[in-house]
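A single protein chain has been omitted from the complex, and every remaining protein chain is retained in its original position.
Just so it is clear, A and B label the chains in written order, and each chain counts residues from 1 on its own.
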Amino acid sequence: MSSARKFDARPKVAGTYRFLDDYNNIEMMHGLLFYARFDHGIISKIHLPPDFNLNEFTIVHASDIPGQNLVPEPVADQPFMADKEVIHFGQIILGIAHHDKKTLKDFSEQIQVEYQKQPATTDIKQCLEDEKNCFGKEILINHNFTPKSDPGCTYLHKVYYTPHQEQAYLETQGMIAIYDDQKKSMFIQGTMQCPYFVKEAVETIMGSAIRQVIVETSEGIGGAFGGKEDFPNIIAGIAALLSYKSGKPVKIVLDRSDDIIITTKRHPARIEIESWTDRISGKIRKLTVDYRLDAGAYQTLSPVVLARGVLHSFGTYNIEEAQIRGRLFRSNTPPNGAFRGFGAPQAIFAIESHIDHIARELGIDLADIRRINLLRKGDEMPTTQIIQEDHIKECLETVISWSDYYNKKARFEEFNHTHSDKKGIGLAIGFHGGGYTGNGEKILKSEVKITIDKDELVKIYVANTDMGQGAYTTLAQIVSEALSYPLSKTIVEIPNTDKAPNSGPTVASRTIYIVGALLQNLAYKINAEIPDNNLSSYIKNHPGQFPREWKLQFQPDPDIRFDDNTYQGTAYKDYSWAACVVEIYYHCQIYQIEVKNIWNVLDIGRPVNRKIAEGQVEGGNIQAMGYALTEFFYKPGFGRMHGFTDYILPTAFDIPEINIEFINTSSPIAKGLGEIPMDYPAPAILNAAQHALGRNFYELPLTPENIFQVLKSSHNTKIAQEDN
Amino acid sequence: MKISFRINQKDVSLDLDPMRRLIDVIREDLGYTGTKESCGEGECGACTILLDGFPVTSCLLNAIHAQGKQIHTAEYLAKTEKGKLLIDCFDETNAVQCGFCFPGFFVSSYHYLLNDGEPNLEKIKYALSGNICRCTGYTKIFEAILLACDRIKKQV
Partner (left out) sequence: MDFYKPSSLPDLFEIISRLEGRKYFLAGGSDINVQIKNKIITKEPVVYINHLDELRGVRDDGDQIVIGALTSYHDLISSPLLLKYIPFLSEALRYFASPPLQNMATIGGNLANGSPTADITPLLLVLNAELKMMSKSKLRIIPLNGFYTGYKQFDMKYNELIGAVIISKKATSGYRSYYRKVGSRRSLTIAKLSLAGLKKMSGEQIVEIRLAAGALNEYPRRLARIEDYLTSRIRSELDWQEIESLLSKEITPITDLRSDSEYRYQVCLNLIKQFVLD
């Protein structure tokens, strides 16, 4: 387990590493996305402002699209630009370009859209409550479920809610499109996770008007977290259209407020759980989950988020009878999309909170209820997948003893007897399936390429991007270690669809787990072909054989099957496991929770780079802390947030002590890492709040205002007075 | 309006709209693209520069604010003795993830190192409290600055 330095750290600190907005040329026009400021309506007329020279502007509308006005997605239902009907706030109506950024902005701010207002659903809870809003394909998993009630069991029925979450990558979204009229080709450069998605999107919108699309990422990608999975398709498509129409390079970089208003967020969820638990043994006999996501106005990739959410909604528990239902709901809000965890944080929040509520109901210790019900080696998930390892148990036991959970719990309770401020300790466990869900990897058939030059440089070609997670360093390290070749001579090339094969999107923790494993196998293959086992001297002795190229494609394990209709089979070949303890301090005067300490014990298999792995856990924990405490995007009656002044991200002051331990580190497999540290801290924080305050909570975020409301409703008196 | 100032030890004199945002002057007119724009409202610190030695957010300043002043950006600080030491520490602790916020963090932490430099976590948090990072959870950034403070103490 090495801790190789990241090759890009130094230029990033010094500001010399280039992000998209750092690319400029004199010819370049600035592009802007003009979008609807209403929720639902039929456009009757667009009034362009009169005091501008229209000849200086390039303007594109749905009617200018030579190809198809549908963004390629798992469900291709979203247009690049609205034609007549707008069905959500923030829906793009026009693409506009001009040489001067300020003129462009002034112009777009004065455009008036005349429309006939239509009814709209914008409130999250209203949307998720009303089954009339259901759309898309429903998922139903039935695992031995019998509706008859069990007299020895305690029945618990609760509804859990989670809010939107904004990715808040520090670099806003952006694309440069450069159209070459002679070659009829389009070059796209941008900040993105999935270059081949963007390629397909530009091919779709441009149709037969162009012959070739090449997509390359900018040198640096300033954070993504899922937010740059599918939205870049739209920006690239419109930038391409503007460049095609103007004949000039066009750069679109979103302003922060535009970015926050129109791009995708984590799906708000309503998760209803019923459980039947044996009063004597504490064993959960039966469980039903009704998992609902607010998809926004279009399905886009929501069905895939739904699938992952449903497949994590039963938690890390062995449940004999389970019925799980997953549905998407439509609202007149921008489509929600990918965000670190992809449906799992919502699912794990609900099940982990519910487990605590069962324990409190039955008077069982919070660790014991988990021990009793834990998925053990040989147990069957509701999907019939058989568990092969007992690592979740090891995570749980390790975190309990390492954090001194029981002693602290007793000490905190003692403290709480004599203080108005309170202390709390919470526990949560989680899991995360690595790679695409179900048959996804089988369909993707990812391919990777390695070349070796005469100058002894090993170059890795993949379509996966480094958006800060350290992918280029870690992938180079995997190849360098497998080839026994110096890391300094092993590099990952900036993803370019003309040079790198399609190794799939940079999502679902698949970059190291799937693509890294492919590269490792390819490196072994290269090793086997180099007879004297010393690459360096072999290149020197056989210059005629270089440059040389090797490729390898993903081969699915034939024994692994998953049924997309019944959701039975192996949804994910490997799961990462984790357990977490969180300590909080509650400030009673202002109803505010402060997280003091987070303890993480994880099985992610082999951490390729220890420091990078820790960085992923720390970053994931803090995003989860924001999710639990301060981050929300919509407030009924007050609409949506517009920027970083409203949307409250954790700052340096809010950071607790974070402790991280990895188990199972000698495993040959590097499993998924990026997402799991986002999955479990939020329920652990909620559980700690319940411990501190002795009240139940069912909804995130636990803002002081929300805590105040809960305390008030259960006291029905002025709480502070009583506490004083 | 003619506006003259010194940036990264070079004298410049430009004909500018005095209300033009200073970040645009630095990035677009002078090409120091290490200064980043993220929130555009002083809430994230990605555009932090040193103005007469003090960290300020250049997205909320105007060209006129630079008149007669000294500006230093991350690009210049990276070449100084303490800047190099700090970069070594960021590198060794693997504190950098996407890096977009980092020139801003670098400027704030450089100022801390120069003006206080005590390896005290609370003080470091305070010095960085105007910079937002979404990737790292800050922990390794604190670690890097503590390390840098220790190293400088040992040098003295």
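Going forward, a contact is a pair of C-beta atoms (placed from the backbone, for glycine too) under 8 Å apart; a residue touches a chain by one contact, two chains touch by 3 or more.
Since we're looking at a predicted model, the values are computed, not measured.
Shown chains touched by the missing chain in the whole complex: A, B.
When the omitted chain is restored, the residue from A:Glu109, A:Asp181, A:Asp455 or A:Asp559 that touches it is A:Glu109.
Listed residues A:Phe38, A:Trp402, A:Trp550 or A:Phe708: the one in touch with the omitted chain is A:Phe708.
By the touch rule set out above, subunit B reaches the unshown chain at residues 1, 18-19, 21, 40-43, 45, 48, 51, 54-57, 59-62, 64-65, 67-68, 108, 126-127, 129-132.
Across the interface with the omitted chain, subunit A contributes residues 109, 588-591, 630, 635, 637-639, 641, 645-646, 648, 650-654, 703-705, 708-709, 712, 718-721, 724.
In the analysis below, only the chains that are shown with their structure count from here on.
Only residues 3, 5-6, 8-10, 12-19, 21-22, 24, 167-172, 220-225, 255-257, 467-470, 609, 611-612, 614-615, 618-623, 643-645, 649-653, 655, 658 of subunit A touch subunit B when the two sit together in their complex. Per the touch definition, subunit B reaches subunit A in the complex via residues 27-28, 32-41, 43-44, 46, 73-75, 78, 86-87, 90-103, 105-106, 124-126, 128-129, 131-142.
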